[in-house]
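Right, I'll just put the structure down here and ask away after.
The other protein chains are all here in position, but one chain of the complex has been omitted.
After this line comes chain A, so read on.
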């Protein structure tokens, strides 16, 4: 059996987010990391590998520098890494991205016992759409927001989180699961793993590799194949500087209460 994990390299938004004067994001000023939810998916796959001896394959779509991220994931113990990279794929929205990743997964091959895993969402786009859209393109059942996964033969029992509780869902393989941080604690890279990762197999799928897949069509990939377009992007105005009240004593509090009352807020 095989577990295919989709991962994305993203800018680290937990630090300072810098915006260019023209209103676009200053990506050069931010470090890149593996998307946090995707690391939970990798960890879940490695846990299942330890239980079942499954082969773990990671797939990422992105520019060539994403190789560094894939090597880091290989150093955690995955067996095979695939980078999907090509100019034809650039400018894709979630629909087009899922189209391309589904074609790449078809190329790797999904069999009866296999599982496809994704993170719930990437921290740069925050859409949470690509996983379910890949599942639809591959015709697989999906379970999103997985906080616990148990495998018994060809059946997975998954705890799927809701805002006000959870559902327990049974699903047969092959299927697609999207993972959240409650699922596990991702392991560190091992020193041996880091030494070995650059000698592990690493493949690149470009447009020519995938072009025979029926999902790959100029009308369904890249900027031209994306149903959604950006109409305008802009930065919100800075809110006018508010009033700092001097003192921090009862007189200050009385003044504030007076102003709130005058505005009919209290």
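Things to note:
The definition used in the following text is that a residue touches a chain if its C-beta (ideal position, glycine included) is under 8 Å from a C-beta of that chain, and two chains touch if they have at least 3 such contacts; residues count from 1.
In the analysis below, contacts and distances are computed from a predicted model.
Between the names "Protocatechuate 3,4-dioxygenase beta subunit", "Electron transfer flavoprotein subunit alpha/FixB family protein", "Na+/H+ antiporter subunit D" or "Light-independent protochlorophyllide reductase subunit B", the one given in UniProt for the chain missing from this structure view is "Electron transfer flavoprotein subunit alpha/FixB family protein". Among the residues A:32, A:129 or A:209, only A:129 touches the chain that is left out of the figure.
For chain A, the residues in touch with the chain missing from this view are 13-14, 17, 19, 23-25, 93-95, 98, 124-133, 135-137, 141-145, 157, 160-171, 214, 217, 220, 226-239, 241-245, 247-250, 252-254, 256-261, 263, 265-266.
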